[in-house]
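See structure below.
Note that one protein chain is taken out, while the other chains of the complex remain in position.
After this line comes chain A, so read on.
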Amino acid sequence: MPKDHGIGASPKRREDVRFLTGNGNYTDDINIHGQAYVHFLRSDVAHGRINKVDTEAAAAMPGVVRVFTGADFEGMGGLPCGWQVTDKHGEVMQEPAHPVLAQGKVRHVGDPIAAVVAETYEQARDAAEAIEVDIEDLPAVVDMKAALQDGAPKVHDDLKNNLCYDWGFVEENKPAVDEAFDKAAHVTTLELVNQRLVANPMEPRVAVGDYNRSTDDSTLYTTSQNPHVIRLLMGAFVLGIPEHKLRVVAPDVGGGFGTKIFHYAEEAFCTYAARQLARPVKWTASRSEAFMSDAHGRDHVTKIELALDADNNFTALRTETYANMGAYLSTFAPSVPTWLHGTLMAGNYKTPLIYVNVKAVFTNTVPVDAYRGAGRPEATYQLERVIDKAARELGVDPIELRRQNFITEFPYATPVAVEYDTGDYNATMDKLLEMIDRDGFEARAEESKKRGKLRGLGVNCYIEACGIAPSNLVGQLGARAGLYESATVRVNATGGITVMTGSHSHGQGHETAFPQVIAEMLGIDESMVEIVHGDTSKVPMGMGTYGSRSLAVGGSAMVRATEKVINKAKKIAAHLLEASEADIELKDGAFSVAGTDKSVAWGDVTLAAYVPHNYPLEDIEPGLEETAFYDPSNFTYPAGAYACEIELDPETGKVTIESFAAADDFGNVVNPMIVSGQVHGGLAQGIGQALLEGAAYDENGQLLTGSYMDYAMPRADDMPFFEVDHSCQTPCTHNPLGVKGCGEAGAIGSPPAVVNAVVDALQRAGKTDVTHIDMPLSPSRVWAVMNG
């Protein structure tokens, strides 16, 4: 019988009450008395030299408080990059300056040139139109390979060229990998594009800066997944404000998907301007601004080669990827194509030799950084596509080829530097096959054919590294941050509990799931537990939410703090019960003496902690509040098998998803309903990438997809009813909850399933020369491929 509370139950999300009734408190809902509004004048050219920015007329416009330009930020820090990659020659990456407002040059459409602060938003916009900007157009670089050619225009004049780094992984393995290819019985090669995406959270970015003159304290309210990280980066590197004088609040946040991890110029500007003007300054992005200023995702161009022996065992894998950084290095951009991508190239397979080469390139486009999955979708896509192609070339069943090469013994050290602690890839594949009725496919295909349609079935596996991350390891890899998590469990006098977590919920359901864990540990009702997050003045230093890390790392910190609480509470209970601490048991919210009927309720113990009249003051302090910082010893490795069945209209090229099944192994599951919802969302984004989405630039660096008129967002009717299962559970071996993380899986695992299915349909229809189509598989693109 399903549980009705604690771990494994599916209570409805308590936060949804306020979200669904319009009572959320988002950053744009925060209005501070006396606030002014800022509008950013953004570049409409991709690359140009700023000859002059004349703000005199604008400054005289009605309502204008002050106009800022790049000159106001000269001598100050720029936006920092949080990860330094070392290239294959042992040299550190080229790292350009990233000023808050453009200085000297503009480098992408949307690059902020000036900022007008005025009494109203419309006045700020009016005045921005009165700014005279003289920009000398420079030729733009958009295509990555063209950007690396000799003589290409340089995005940053002070760098050697447009190459951020040329990374080889593992460089020492390259000769052995090349040798394995020379000896291979079969080599399958595939060139593909993992296209640029725009994250498009429902809530656009917003920042409100506030300054208290009497205390010299600054506060930034912002749409962030990690307010402490913003406080550290902005305070230490951009504005020079010590952390005890800077508070960052990320209240309700309407979706992040990675793009709200990063520290943005607008945040620093609003904080800075509030100090300069001694009044609050607010910015709310329009959707148009979001398209040209939110960090984009993906944008890899890859050649992948898979070597097999005569028995179809994978013997080696070799990839060459061009990864677009855009015009500047966004906060974690360098890590995405390297450590979040190269380390996953083994996938679910025991390929003994792997070499990954990544060239990161500057172009005159919006910066690119982590987007749901971040590096792992790119790794999964190329690997699962090339395996499918290999199966076709060899005339073997694609599922059997995968099974034959599955890793089956754990722990397993891959040749790309990570160690999978546990997993069972055959179990998820078996479960998937139970879900999809593969045997009935031929009959369904026949039925489609009668209606003039083509049907295809695509299957693939995925693995990801989540629970980011062991700090000492990532430090060695170039991270300029630790990746632990924190939690304070504050037990109140009457027994209720307030948990301050460094994780940040922006749709994940922490306010519901985290209390389930505490309720399970203490045997109390979940309604007695409240989760506080997103405010550096309330929560201990935490690293935030991304990389499917909240429960695995943040939850583990909460478990550790709760264990400390239990230990102390047992001491108090032992005193109250006049028993030995070793004999105290905690069950169903009461402490009892083992083997007796003597017990004391949870609330009596907590009250004693704060009203210590009868209390072992000589042994322990009053109060019941504990903090823990948890640093994981390894990543977690969720994995699974996905299947997609599509129907294709050969007359129009339109692909419709008929069914989609996902069998995931997330280890232990706290709230199955929330996990299903996370998978649904991930699948929608992955299918969106496969069929619809794609940010496109023209050769001059103009963004062609700057609105929903041209950027195809997936909608509900693009999706089938998903079939998801997470009953295959190999618990993580190294965190206390045995959980692995579920937030990104759907987005990682689904694109290859869709593309495999479409190629399958075309192959079955006799289009044997079609071995690949680049995403998005839009009707026009599929039709064009079908018609040569």
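The definition used in the following text is that a residue touches a chain if its C-beta (ideal position, glycine included) is under 8 Å from a C-beta of that chain, and two chains touch if they have at least 3 such contacts; residues count from 1.
Operating definition for what follows: contacts and distances are computed from a predicted model.
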item	value
Record-based protein name (UniProt) of the chain missing from this complex, from "Class E sortase", "Lactate utilization protein A", "FAD binding domain-containing protein" or "ABC transporter"	"FAD binding domain-containing protein"
Chain not shown: contacting residue from A:S288, A:T498 or A:T627	A:S288
Contact partner of the left-out chain, one of A:F237, A:Y355, A:W602 or A:Y711	A:Y711
Contacting the left-out chain in the complete assembly, out of A:V170, A:A236, A:A696 or A:M719	A:A696
Hidden partner interface residues of chain A, rising order	122, 125-126, 129, 288, 651-654, 691-692, 696, 704-705, 708-713, 778-780, 783-784
